[in-house]
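Of the protein chains in this complex, all but one are displayed in their positions.
This part shows chain A:
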Amino acid sequence: MHHTAILFLEVGAVLLGLGVLGALALRAGISPIPLYLIAGLAFGTGGVLPLATSEEFISVGAEMGVVLLLLTLGLEYNADELVTSLKSNARAGIVDLVANAAPGAICALLLGWGPVAAVAMAGVTYATSSGITAKVLSDLGWIGNRETPTVLSLLVFEDLTMAVYLPILTALLAGLSLVSGAVTVAIALGTVSVVLVVALRFGRFIEAFVSSPNNEVLLLKIVGLALLVAGIAQQLQVSAAVGAFLVGIALSGQLAHDAQALLSPLRDLFAAVFFVFFGLQTDPVKILPVAGLAALLALISMITKLMTGIYAARRAGIAKAGQARAGIALIPRGEFNIVIAGLAVAAGVHPDLGPLAAAYVLILAAFGPLAAKAVQPLIENIAKRA
């Protein structure tokens, strides 16, 4: 068969399969991310239906997926919100960071994977999936709840932490020496602060340049700008993802809203490809030996997230039931954790890291939203007793 024919057949079959899986996830009321990962496992090396020619296409698509995921995440927040949330929630944010990065880091150290893997695993257990959590909040009608601002500002804090964390991880993974690593991190921090200042003070100039009444022009300008900045960031070892995230933050207001609406179909497509790609790289046979460990890690980090939510909500003066809801809403892990694990896998940190992260996210992305639904009646009981 012709090369193009095989490529189309494979990519078409993969996307169609993802569509069917997505429909199943929708019906079951869970996030489609775990199903996408499973699909990737099936198509990858050692899977049931290994792909022949489309892996290269999927790998480029996956990179685009990361850029688009982070770009749209950045679009959700404006610089004001980031700064406010940084000021008012720094304490809860730091508790979140310490309590939830620790399980992953300690796990990697106990397994003897070394410090770089520990930093990567810290990121895998730390970040809550803002996408899944936002969906849980909206599905369960929790958006109007009084603990929700606390949950959301923790998510903002985490995302901002990512802007600092990803460059550090990238530098460590690149195996840079202490000096050049420090330089890279300094560049990254400098870039983040410059972008924040530019977005706060001169956001309207960027918006004036990007904005266009024509959707096509707007789409091309934003995706072009994001990829360009992502490329520069990658070249500076700051991580492409952070570059795209910063472009998203610099845009705000109506423009950000329009851009989000325009980009979301594109993001959904490439993000799905990204999750498949991560699955592709992971050998399903290697998941079984680490499944128990992943379950244990998931359990521990569920508890640490729950505690974080309870602590943050209590500080905000929320009653017991609301504290429990805040904790549960924070449990799901998803896209970020896979992005981080993906970086580590690409750098070849440890052969078991990919399978462990995949199993871990499979558990928490699927279980987080279900847990929230299951404990709803329990929480109502807490409220009645209180």
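Convention: a residue touches a chain if its C-beta (ideal position, glycine included) is under 8 Å from a C-beta of that chain, and two chains touch if they have at least 3 such contacts; residues count from 1.
As a convention for this text, contacts and distances are computed from a predicted model.
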In UniProt, the chain not displayed here, chosen among "Acyl carrier protein", "NADH-quinone oxidoreductase subunit C", "Branched-chain amino acid transport system ATP-binding protein" or "Potassium transporter TrkA", goes by "Potassium transporter TrkA"
Touch assignment to the omitted chain, from A:V238, A:A321, A:A347 or A:V361, lands on A:A321
Checked against the full complex, the residue among A:E63, A:E76 or A:D96 that touches the missing chain is A:E76
Given A:I30, A:L71 or A:L152, the correct residue touching the omitted chain is A:L152
Of the candidates A:G144, A:P213, A:P265 or A:P377, the residue in contact with the absent chain is A:G144
Touching the unshown chain, chain A contributes residues 76-77, 81, 84-85, 130, 134, 141-149, 152-153, 155-156, 257, 318-319, 321-322, 325, 379-380, 383-384, 386
